[in-house]
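Of the protein chains in this complex, one is absent; all others appear in place.
Up next is chain A:
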Amino acid sequence: MDPSRVREPVRNPRIWVGIGVILLAGIPWYLPEGTIGPTVLGMPLWTLVAIGSSVSLCAYLSWVLTHHWNLVEDAEEADAAEDSEGRC
C-alpha cells in the first residue's frame, strides 16, 4: 500500500488541538457566573455559542473520520474486489 495514503488520527496532533479548541469554545468559562447577556431568537448568545460548538464538533469529527483514517481500508477493499471477481 502507498505509505502516503496511510492515515491515523492519533498521529496528527493538529486534530486533537482542533477538538480541544472546539470544546473550550463551547464552555462559558470566559464569562462571569450568572451572565445571561444579549439574546438572539430568545436564546442567550452564550448558549448559541455552546450549541454551535457541539454542531462544529460533529462536523469536525465527520471530516476526521472521512479524511484522516486509512490504515488497511485500501488493502481490504482490494482483497474484497479480488474475491468477488474470483467468484464471477
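Points worth noting:
The rule is short, and it goes like this: contacts are C-beta pairs under 8 Å (C-beta built on N, C-alpha and C of every residue); 3 or more make two chains touch, one makes a residue touch a chain; residues count from 1.
Convention: contacts and distances are computed from a predicted model.
Its UniProt record calls the unshown chain "SSS family solute:Na+ symporter/sodium/pantothenate symporter", which is the correct pick from "SSS family solute:Na+ symporter/sodium/pantothenate symporter", "Sulfate/thiosulfate import ATP-binding protein CysA", "tRNA synthetase class II core domain (G, H, P, S and T)" or "Putative tricarboxylic transport membrane protein". Where chain A meets the chain that is not shown, the touching residues are 1, 3, 6, 8-10, 15, 19, 23-24, 26-29, 31-37, 39, 41-44, 46-47, 50-51, 53-55, 57-58, 61-62, 64-66, 69-73, 75-77, 80.
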